[in-house]
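Up next, subunit A:
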Amino acid sequence: MKEILDRITPKYDLQDVSIKDDLQAYVVVEKKLAIDMVTYMRDYEGFSHFVLMSCVDWIEDNKLQLLYLLNNPEKKCVIGIKVFIDRENPSMQSAHHLWKQIWTYQRELREAFGIDFPGSPRIEENFVLEGWTDKPHMLRDFDTNKYAEETYFPRTGRSTNDPATYMRQKLYPNQPVTAKKNKDDE
Partner candidate 1 sequence: MNIYVKLAYTLLGFFLVLNWGLLMSATLRKIVARVAGRHGIPFYQPWIDLLKNIGVRTTLSHGFMFYLGPVFRFTGAVGMFLFMPALFGSDMWSNFSFEGDIVLILYFQLFGMLGMAIGAGEGGHPHSAIGIARGLAQHAAIEIPMTLGIISLAIQYHTLSFTDIVAAQQGGIANWTIFTNPIAGVTLLLAALGAMGHSPFNLVKAPNEIPIGPPTEYHGTYLGVLMSSGVVLHVMEAALFMNLLFGGATNWVEFIIKTFLINFYSVFVGVVFPRFKIEQSVVWFFKVPMALGILAILIYSF
Partner candidate 2 sequence: MSELDINDKVKEMLEKSAENAGSKNSEKTFVHPEDEEREVIAPDGSIIKVNPIYDYFSGKKPTEEKPSNGVVEKFLNWARSESIWVLGFGTGCGSIEIPPLMTPRFDAFRFGIQMRPTPRQSNAFIISGYLSVKTLKRVIRSYEQMPSPKYVLALGSCTINGGMYYDSYSTINRLDKYLPVDVYIAGCMPRPEALLAGFMKLKELIKEGKGEKANEYARNFDEYKANQKKIIKDWNMPDYNW
């Protein structure tokens, strides 16, 4: 793993390299070099198995992070190639020519995060949702609770208890609440 990273770090001007262990590393690469690097890793470094492609919404930094996870079946090591792209009108160079399953991943990402991959086959088709007209549902500023309330006729009189507090009160009613509260309870 180390030697591979040594080879590619100067080549692609990698800014942020994090080595998790001998067999796993994550690198951050510039957007315009990303597909080039994925191709290089596939053709010259033996990372011939495409594991997955995924996206993380960094809403605070106003960025979306794409992750290409590649596997080298001979050396049994995994490299994750991270790319930060702009959150407004997100667009990324398509990688559909490298592995065919990327077609589907890119369709998914387009539907879930609204990322455009120009030229990717069947990118216009629905992936899971049919006829979705609202903002992409996996973006963090999409309020799913509000959307559900506005759309799906919520039944009135529904109440919700926090399971931890509720069970504590029910099982030990006499005991004062001393246990430290969870962060999620607040």
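Behind the choice of candidates: all candidates are chains of the complex that A comes from, given by their letters.
Note that contacts are C-beta pairs under 8 Å (C-beta built on N, C-alpha and C of every residue); 3 or more make two chains touch, one makes a residue touch a chain; residues count from 1.
Given the structure is predicted, the values throughout are model-derived calculations rather than measurements.
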| item | value |
| --- | --- |
| For subunit A, as assembled in this complex, the candidate in touch from 1 or 2 | 2 |
| Candidate 2-touching residues of subunit A, taken from the complex the two chains share | 119, 121-126, 128-134, 137, 142, 144-145, 147-149, 151-155, 158 |
